[in-house]
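Take a look at the structure set out below.
Apart from one protein chain that is not included, each protein chain of the complex appears where it belongs.
In order of appearance the chains are A and B, and numbering begins at 1 in each one.
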Amino acid sequence: MIPELGHFALWLAAMAALAQAFAPTVGLWRNRDDLADLAVPTALAQGLFTGLAFVALAYAFIISDFSVKLVAANSHSMKPDMYRFTGVWANHEGSLLLWVLVMALAGVAVALAPATLGSRFRARVLSVQGFVSLGFFAFLLFASNPFERLIPAPTEGVGLNPLLQDPGLAFHPPLLYAGYVGLSVAFAFAVAGMLENKVGPQWARATRPWIAGAWALLTLGIALGSYWAYYELGWGGWWFWDPVENAALMPWIAATALLHSIAVVMKRDALRAWTLLLAVAAFSLSMMGTFIVRSGLLTSVHAFAVDPTRGLFLMLLMALYIGGALTIYALAAGRVAEGRQFALVSRETSLVANNLLLSAMLGVILLGTLYPMALEAMGGAQISVGPPYFNRTIVPMLLVAAVLMGIAPWLGWKRSATGHLARRLLPASIATAAAAVVAVLLLDVRGIGAILGFAAAAWLGAASITILVRRGLTFNSAGMALAHLGVAVSILGATASGALQREALVALRVGDSVQMGPWRAELMDVRPVAGPNWTAIEATLYVQRNGRPVGTVTPQSRMFIAPAQETTESGRTGWRMGEVYAVLGKPDGSGRWQVHLWVKPLVRLIWIGGLLMALGGVVALGGRVRALALRRRKLVTFAEPQAA
Amino acid sequence: MARFLWLIPLALFAGLFVLMFGGLGKPQQAVIRSHMIGKPAPEFALEGAGGRPGLATADLVTGKPVLVNVFASWCLPCAVEAPQLQALKDGGATLLGIAVRDTPQNVAGFLAKHGNPFDRIGLDTNGRLLLGFGASGVPETYVIDGRGIIRYQHIGEVRPEHVQMLLAELEKAK
Partner (left out) sequence: MAVAKPKQQRLVLALAAVAVLAAAGVIASFALQDTAAYFKAPADIAASPPAPGQTIRLGGLVKTGTVTRPGDGLELHFIVTDMKADTNVTYRGLVPDLFREGQGVIATGSFDAQGVFRAQELLAKHDEKYMPPEVAKALEKQGHPVNAS
């Protein structure tokens, strides 16, 4: 009964989306306010009904209602409670339901937020959002119904891929989706801005918080995904340049560029057309990333099965949205005047440089991801483009970007004097020189790339801290400086964990030990352990540094019961900001166990940097929230008659 | 000139779209057939299960075409295709089963629940024979002619509309 109610709620939500899409469109066209005013209530209804549908599906998962096909195919009554719940979105249909839920909630947020650009503009934004949701509702209802029954119901479900039974991966998709959907709001604002001819500083001020929020969520989602890959895949790395990872990274890069270019629109009313294009591209890349990769068009370690009908449906949907938005762009962009001019040495130019670099990175990643596919489609050889390609292209650009990021915040808008730069950047220059000297002399780093990495991290870190300790700090500049500091921290973590890493691959008997510089690990024990739905062989290694105990690491080789599958669980222990990381291999038949050990100094800084970046995004958001709160207080005080 | 510039993003997207659209149908075509088609089935001899005698290569070379169905008790679609297998048997086909990565108890339980149309069943404990057949998953159904040559591969569960087609393939293999 509950699943049927959920299915019904989904239909109601789709109807609400239909009304939300068309009523305001007709209303704005015919100047019928009564129709345009329907935008807000329909958006609220869509949010409510989608929420109900999601609750119904979650309920089916939690009580293990195996008469629902999706539950039977993806859950198991022996699964721990939390993963029964997160299992809701660990499959195609459920993840799509989560996607429309987040989208509907974003619609609710737009409907309830103050309409600073007037109710007409809000109705337009909501109608664009309605159109986007509508397509996904259609896809959900006609091609991926999550509430489909399975008669007769099996007594037990088939389980969830054990790789997905992990807190990191359980919360990775919702964060990413929330980020993507935040970009869909920016997309709706861009389309509405073009249709209503409203693109300008005011429009940018209204759009920017959505981008900042989406960007922060995407950053968190990607950081979490990277952390998951690091500890779960057991390969010792934290970024593999896999197509699935690239698919998440590309919208993030576009959003980063957008976040910077919209600041130019906001402050100086320039770069309008470019910003609009970025807004369209960011969400387009989100959709393509999520659905094209998920539908298996790009081969990947974690490719999903392809269903041609579904693939076709999604392709058409995306062609409609992206093609439609770009057509509007082609028609409207010419009308959007380019706004004011600026000098070559100015904040604007530095932001243009930022956008150029980010676009180049985007292009390089897109090329590396699509080239193998294009080559194969044209009947060429099967090739794979891996980390060497991306490292060789992205890392230099990132270093250039880091240098610019240290300077740009000190440049003024419109045109900038350069006299103060030397003084302002003195701390950063000293830190850079110090970092390079320390790296070469004390840490014995020889690779030029690693030395540059340390130097860039020191430069950007010191420059960002200099901004943070200045007086008269605004929310915006604090957020920016925090985010930049995060980048510096991540660069430091990535450089140090790579350049200073120690690695050993050994076969150990219990009681044997292995020495890696000052580090020593002894295999104490290998024994079976049992978890809620798995059994494992667990090794215990006692780790010392210069004779002082650091901790124990317990890598496991796990065997899951439902479905039957083996996974490797890395064992880790922290040391300052670094980690000792161990993976247990197979026994060699003579009582020895294969163990792969890494010491990765400062590796945790990679994700701490990600957290700082996200925090920066949230702080920047705080400025807007405060401004709106102040405005509302003013409205109350003067009781101004104004459209809400 | 300027007008034309604004169309560039749309054109780029169109190109990308065509590329992806071209890729859409591709993965299927490349692998729809086993590389073993037209070749003799691999050498094997498997233990029996589910109250049926075991299966070996010799059982495929009887002069009469047979259907070999690859199934498993843990496989949901295998339960779905059970009525169709019965229909194939009723249509005069000889069915031989290969139970993949399974235990005798589970196979017996599965057959008790969903029916047992098989004359012989081989228990392929570690799934090695699947590769010998060039199978890519479970379930799959093969038409083997009387000389032990693999003639046709059906990927996925047998649905009601496939029954006649498989019987026709059997007829062709005679």
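Throughout what follows, a residue touches a chain if its C-beta (ideal position, glycine included) is under 8 Å from a C-beta of that chain, and two chains touch if they have at least 3 such contacts.
Please read these numbers as outputs of a predicted model, since none were measured by experiment.
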| item | value |
| --- | --- |
| Hidden-chain contact residue, picked from the options A:His7, A:Lys69 or A:Arg604 | A:Lys69 |
| Residue among A:Gly368, A:Gly406, A:Gly453 or A:Gly486 that touches the chain left out of view | A:Gly368 |
| Residue among A:Ile151, A:Leu344 or A:Val469 touching the omitted chain | A:Leu344 |
| Positions on subunit A contacted by the hidden chain, ascending | 69, 72-74, 91-92, 158-161, 234, 296, 301-303, 305-307, 309, 341-345, 349, 352-353, 356-357, 359-361, 363-364, 367-368, 371-372, 381-386, 388-389, 392-393, 396-397, 414-415, 505-507, 557, 563, 565-568, 583, 585-586, 588-590, 592, 594, 596 |
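We adopt the following convention: only the chains that are shown with their structure count from here on.
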| item | value |
| --- | --- |
| Footprint of subunit B on subunit A - complex, ascending | 72-73, 154, 158, 273, 277, 280-281, 284, 292, 296-297, 306, 308, 311-312, 315, 318-319, 322-323, 326-327, 329-331, 333-334, 370, 373-374, 376-377, 563-564 |
| Residue ranges of subunit B in contact with subunit A within the complex | 2-3, 6-7, 9-10, 13-14, 16-17, 19-28, 74, 76, 79, 101 |
